[in-house]
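Other chains of the complex are left out, but the ones given are in their true place.
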């Protein structure tokens, strides 16, 4: 027996009828607005080549670590899901992998993945029966048929999704070829890059040496001298801005920052590039570089994003067999109050600087992040991130930050995804949860209805555009 | 004036009428199911001898640290409550102790103890007036009268409570005499033990020396050599399995694990048994033993439970006068991500291993435990524990773990109690809260109603039976 698949128009709205009415009314005004996606991990090559995707498994299953980490946690082998390992993509029949996913789809009950995937199935592919073992083949075939049509090429979906702005993320050692190709193509979609220099900052990353070599080639600088290294960053930041970037991004293990003297910084850098560093040096160098990046942002106006606190590649066996980014990253307790102070001592009172803070440690929302963002002019709060990008997680974010930071020190939603087809689903969840939160404030007589309507618009559109400086024709450089 | 006591059929269900209807319907299907209690601290002697309990105070008040810690916190002396101290049971009139409890019963408003105790009064003893100073004697007399009847013997209540499976917890140095007596008796109740070797692992425990001596006697091994010590554990694990155990349990101060080389481990063990250990050695030995126990679980298929994070005997004065387990244990902040890694590096990818993690630090639910259990095949999440075994605590557990770990990486409910009469009450609270959570997901159109019904059954019965391997005729040993 097949079960129907239907996206209820009131999904995620509170049960209380009066509150639901208010939420519905708020959502009616913002649910259909264009999407602004200022931070994510889609592949710019998709939009450069506009090539068709080939099949359901390689598009929807194999790249989505939210999906396969859950299946893996229940004892399913990654090989059986066609997840690439260090030796390449395993010789798994894509249909068999899809069937395995389908017959275990109940595992996702109660998770945001379920909400996103059902939204993709219903809205993007038009399914009206639910995915399970009995419909696995139907799904696999129909998705593949759709992907073979022009209507499902990347640019066509970009337009259909009404995406107004989409930022990808590239390393400091990336050529930006895809972005240049997009711009040269004359296509009207606004796809820009983001400067993420972790590869040339984190000496503990296994590809640091290669990244530095490429960094030198791309900039022509002596990146093994402290002065040349900083100059190379400045050059590449300019390259990225020329390719549309408005922001940088930094994914460090902790939020540690440092404020070393030039002499100390140069000596530390010497140890880093000579290979004679300790783990403490590696951490201190990452910390110092956040401050260096903040200083450069004061100069060139790029918005700075800090995404700290992930313990990468926690599963040693899996890292050995499959490498990084395989769903084995685990959040850790993260301090911000002490960690950010050295950087804030340098740039904290800059009014034209914008630093957006993210966390995987929700205990800091009320205790550290909201008080920091509710005080420092340069600090803003990024939305609920990664493991907390869920209806409950978003609600906790609002409930624990609004009291101290208000709404206006937040920056709207980030989908932060490599799953392109799920972007509308993710923004829809965020809009619904924000409307639900606002509706409660209205019904409890803490906001007027017209204020809630203004805020719904700000949370969907205004705040993100301003925070990421999307509408500034030129980067907001410090007045010379 | 006496007040009525009545258990409302809709208690703990959400206020919203539609959500309440859904919760009520879900509960109708699971509220009456038999009880599976895979972890707790009832006394197996009760079921071995089937002796009658003597009076309300010694059964319901004196052993229940949830009850007397609250009374103590408000300035009531433990002696006045008939709580045993190091010199024995104080010469307190049981009726006077009961009156003191009754006249302070308002202190429990808003606590789970209130819910459990009222349930026991109404359902087990049939009271229809509330406990307070005016009804103290009525309660004391009627309870004592009931306890004098055969219908209130342990085995009769076990049957009346419809308990399908009940695990107690015994030390590695326990004879298991009561369990053997139960099995020999031919009684049909399934009461099994659990292997809790803390007494011979925690050298900081004041009874370590005695426990080791007994451990040697029971196994005939040279438990003071590393090889003999491990062999003794293996023997006792086999004894426990023969007595029905499907699980082990480990109650360490932290979740630290270690992965020492055999040489290092043997040297450490040498310091432990020679008495020349430091506090760091004691902690490292506990850490190493979690990994050793995990390796043995891979071999013998016993489910491993880790209950870390309690600062035992915090009140120095009370420990001096009354000893341990007197309501003076306090939770502490607990790390899992770094702490578990050494053990997971060894056994993390074992698909037949099952490790159930508990916590007293709710800040780790969303940040650490759900991401770990939502990735590692061997990890599952135990339910809200001890101080958090409350309606709010259970709801926080679901709200912060489901998004990342789903429902299927959880293991149903544990009552974890020594208060036998409260077992049905505790399971009833858990079932109601789970139904309330599921009902919200249904009304917010995040689950279909038939999915919620399936999940209610899983949370009550399916998950716990599978997680604790209750229905396996033989322990799930690794295929030889």
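Order of writing sets the chain letters: A and B. Residues in each chain are counted from 1.
Everything that follows uses one rule, which is that a contact is a pair of C-beta atoms (placed from the backbone, for glycine too) under 8 Å apart; a residue touches a chain by one contact, two chains touch by 3 or more.
The model shown is predicted, which means the values in this text are computed figures rather than measured ones.
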Total copy count of the complex, if 2 are in place? 3
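What we mean here is this: only the chains that are shown with their structure count from here on.
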For subunit A and subunit B, let me know how many angstrom lie between their CA-based centres, rounded off. 40
If we count contacts the way the header does, which residues on subunit B are in touch with subunit A in the complex? 14, 16, 18-19, 335, 337-338, 341, 344-345, 348-349, 351, 363, 366-368, 370-377, 379, 399-400, 402-409, 440-441, 443-448, 450-451, 454-455
Please name which positions on subunit A make contact with subunit B in the complex. 3, 8, 10-16, 69-70, 72-75, 106-112, 114-115, 311, 314-318, 327-333, 360-363, 387-388, 390-393
